[in-house]
Structure formats: C-alpha cells, structure tokens
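The following block contains the structure, expressed as structure tokens.
Excluded from the complex is one protein chain; the other protein chains are retained at their positions.
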Amino acid sequence: MTADDERAATPHPALWGVLYRSSMPFWDSVKRHELELQRCSGCQRWLTPPRPMCPNCQSAESEWVKVSGNGTIYSWVTYAESPHEGFDSPHTVVLVELDEGPRLVSMPVDIPEADLEIGMRVSVLYEDIDEDLTLFKFERAA
Amino acid sequence: MKSIKDTTAIVGVATTDFSTDSGRTEYSLACEVIKAAVDDAGLRLDQIDGMVKDVVDGIDAMYVQKALGMETLSYSSDSHWGTSPLLNAVTAIASGTANYVVYFRSANNGSGKRAGSDFRAAKETKDESLDLIRYDFYSPFGLLTPAGMIGMGVRRYYDDYGIDPAQIGWVPVVCSEHAAANPHAIFFDAPIGHDDYLASDVVVDPLRRLDCAPEVDGAIAVVITSAERAKDLADTPAVVMSVAQGTSTEGENLSSYNREVLSRLPEMELMGRELFRVAGIGPSDISVAQLDDRFAPLVPMQLEALGFCGEGEGAAFCEGGDALRVGGRLALNTNGGFLGEGLLARHERDRGGPPDPWHLDQPGRRRGVGAGGHRCGWPCGRSDPAPVAITAIATATAGAGGASRWAGFIDRASTPEVVAA
Partner (left out) sequence: MTIEYVPGIPILKASLDDDNRPFWEAVNRHELVLQRCGACKLYLQPPRPMCPECHSMDTLEWVESPGRGEIYSYVNFTTDRMAYPAMKVPYSVVLVELEEGVRLVSNMIDLEPDEVKIGIPVEVVFDDISDDLTLFKFKVRES
C-alpha cells in the first residue's frame, strides 16, 4: 500500500472518536466481516497499530493480510460504571492476543466477567452497528 | 564528551494554590507562578531568557512573554508526553543558549473541560501522527479513560508476577501519610489505613478509586540556571546531578498493547540506566524517590524498572509501607505524590478526547481549596541525611504504556527543596 492509496481510502466515521487514515483498510475489512492487519512486505513483521514504515526493516511497503480471528484473552478491564452512555454498566473491555501475534482491544460477547481468564480461547464475531460501522468482538471459542 | 552532570541548578520554585476549581484562566495562573518562581530565585523577569512548557498546556510562551514583559527568549521549547522539560532546560543552559530558563505548567485540570459530549462529536478522519493514542482502536469498545487504558497493563502485572492487588494499597496509604503531613497537599486530611484501601470501590477493575490520583487546577514553575551563576544567588541551589529521558519502541501514551509484555516499563528502564550513568551512582545510593503515582500500581513497576528491587518484587517492596516511609529504605513521594496533591496533567480530554471520570469524584478525599505544592516546593525528607533524591515523574505519560519517561537527580545535600517536576 502506498501513501496515495491511504489518501484514496474512503473515510467513514467510527463510533465515538476519530479514525486515522492508516487504519482505514482495517476498518474496511471489518465491514466485510473479516480481520485484515497490516504486515510489512519486507520482513513480514505485523504492524499493529498500522503505520507508514516498518520499525524493523524500514520498508515502506506493506500489505493487508487476513488473520484467523482466533486468539486468547491477554488482559481485560471492567469499568464499574460505564465510561460512556453508549455502554452498559459494568462494562468490560478485553485485550485479545491473536494467534498470529498482534493484540487488539475489543469487547467480549456472552462471557461474564467472572468467567474471564487470561489465556481463555476466543474467536471473533462481527456486529453491524449501523450503515457506517461494524465492530468486531470476541466470544468463547467453540 | 561533555557531561551535564552538576552543570546546572534549580534556583527557584513556585506553585499557585491548588484547587478543584481555580476560577481563573490558565494564562493568569501561568503569569502568577512564573513571577513567583523568578522572585523565589532572587532574579528579575527581564533576566529570564529561556522558557520550557508542556505541549498539552494551552498557554503559549509568547503570550506569557507578552504579559510578563520579557525582552526576548533566546530559547524556548515544548516538552511533550513525558519527554523531559528539565532536560530541555538543562541542555539549553549547558550549551550556553540561555542563561535562565523557566519551566512551567499551568492547567485547569480539576475544573477543566470534562468532555463527555466532546468526544462523541469528534467523528473525524485525521493523520494518526497527531495523536499518541490510537483512539479508533479503543473508543469503539468503550476503552475511554486513562484508568481503563492503564488497567490492561496493571492486570498483566498482577498476573505475570502473582501479585496480590492488596499489596498495592500500601502506596496510597504511605502517600496519604505524607500528604497529611504536607500543608500544601489538598487531599487526605488524615492518613488512611490499609482497610480503607480495601474498602475503596473498584472503579475500573483492576483499579480501585484509591489507586487513581485526582486532577487539580493550578500551576507550577521552576527556574534553572548554570551551577556557576547559581552561586551568585542568595539561596542554596539544587544542583542537577543528572537528568534523562527514555522512550521505547511500540510505545503509546497509555496503551502500548503491542509490545512484548505489558507488565514492565521499558521506557523507565532505559531512562533509569541513562540517569544513573550520568550521575555515576546506583539505586543503592538513593534514599528518596518521587515517583509517578498517578495510578498506584505504577509505583512498584517503577521501583523494578529503576533497579530498586528485582523484577516482580516491587509489590513486596511496598508491603507494609515501611520501606516507603520517610526514614525507610526509599522514602516515596514525601509530598504525598499525585495521590495527595493532585495531578496537573492535561490529556486528550482537552482535545476532544474521552473524559476522565476519576479526577475529582473522590468522596472523603476532597479538601476543597487549599495551598498546593504540586510536584515541587515541599521539602523532600528534610530530616533524611541521604544526599540524593530521584525524581521520576512522567508529566503526561503515566502508565504501563507510557511512551516515554523522564527523571532527574538533584543533589539534595545542600538543598532546601527538592523539585520533582
């Protein structure tokens, strides 16, 4: 992907907050109910969060690679009171380590906080919030 | 290569009152505090020729100059996200670019904009280099506050090293004791007990309310000059033995989630190594530490990163509190720390970022308006015979994911006040 491609990507509003240009291919993939992450074309290092150059080999060439969506719970936090009216209380946010390596912040689906454990196997699912936004979340792996 | 060791000194410090609502502009607070710090140094404002500020503070150095009437600033810079403003000032003086540098912060953090509505409106597309937090990867999932962002790393710290979170309670306990003895600290009229910590609400699991420092309104300033010029001034200067900063790859302001482990502070390790190298001393020489206690679990993590104890041993170091009390192995935040004096660190909220609901709503902790000694001014274990204090406060990057860290050593042997800015 080149800088021109980045600029050409269609902006779409994310839920609460800003969207960064280099993230757009990621969010576009989520909209298609896939997870594509940026990987350096030179040394195959994952670039998460996305960035214009590989910190390992300084290559500016990267590709968006589909990942399995399977991983484990790496950490989580639970807000006693939701930090925003858009979420219920208590509100749990998970940090998932994908089998491919990168970690993503997300939300658990149908996993009570009491059941959460570091290392628990999870897999991705998608939720179409509205026309503009699809979120990826994680549920207990089958 | 020339060393900055012992080449500069802090000769003036000042704070405004600290409060939960200053009722004044940050501009006004900045002017007051800079004048007070320059007065404290026994200097005139027209002698100040350098200025360092924090990039997140709204007040521009040229505006301050416009009100303070300085002739010219031959050096000015913005320190950002925990890079070291003291290092900026020290290098400006050591290089001969400026003679007298003021570093100031001015922020209405306690009463300032608490967005809530702001960040919802911030649906925009921009270049990610403008932010150090990749909000698009966090906000959609409701990870919206510093406490939440830091909580991820704290949980891993507890889990990786088998730490009982109750052990962390000794940090706010000791800070409350020190704050209660500090007339400038506006929180903690009286020390709390460890039971109070355990009874404190879990606000963002794994963090309790008493793990989180409240934010305040106020301003601080310090005046730095060469050790040579400092000799001409009336008061005993605080000679800067060492100052350093560190940054580490895959760093983000509070959310370095894609680095190898979240349970350590690589920036702090790098910074500490440089700090000790320049000073030519080691952790065993230090007996006072002003560490970043914006979130209490950061204290044991910093103790480990700086080599005061082994990896994973920080919580045990804090257990019981004795090691952290004045006179103990390493007196911690003798002013009460951010937990006791409040935090003066604006963050994303002011730029349309998420609100921080923890900053003031701390029942039983608020003391209302009072005098403040934020990060400077309060004698640091005056009775303690140790020659050196370490000050390691990241101005805006508190957290396991802090993108950078900075700290300075100040030779305290002849120093009336130790600055921890």
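Think of it as A and B in the order they're written, each chain with its own count starting at 1.
As a convention for this text, contacts are C-beta pairs under 8 Å (C-beta built on N, C-alpha and C of every residue); 3 or more make two chains touch, one makes a residue touch a chain.
All values derive from a computational prediction rather than experimental measurement.
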So which shown chains sit in contact with the chain we cannot see?
B
Missing-chain contact among B:17, B:32, B:136 or B:292 belongs to B:32
Filtering B:5, B:24 or B:294 for touch with the omitted chain leaves B:24
Hey, which chain B residues sit against the chain that's not shown?
24-25, 27-28, 31-32, 35, 45, 63, 66-69
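The rule is short, and it goes like this: only the chains that are shown with their structure count from here on.
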List the centre-to-centre spacing of chain A and chain B in whole Å, with centres computed as mean CA coordinates.
32
Flag every residue of chain A that touches chain B in the complex, lowest number first.
11, 13-24, 27, 46, 48-51, 55, 74-84, 86-87, 90-91, 93, 95, 102-107, 113, 118, 133, 135
Hey, which residues of chain B end up touching chain A in the complex?
116, 119-120, 122-128, 131, 134-145, 147-148, 151-153, 155-156, 159, 201-207, 249-250, 252, 255, 257-258, 262, 352, 354-355, 357
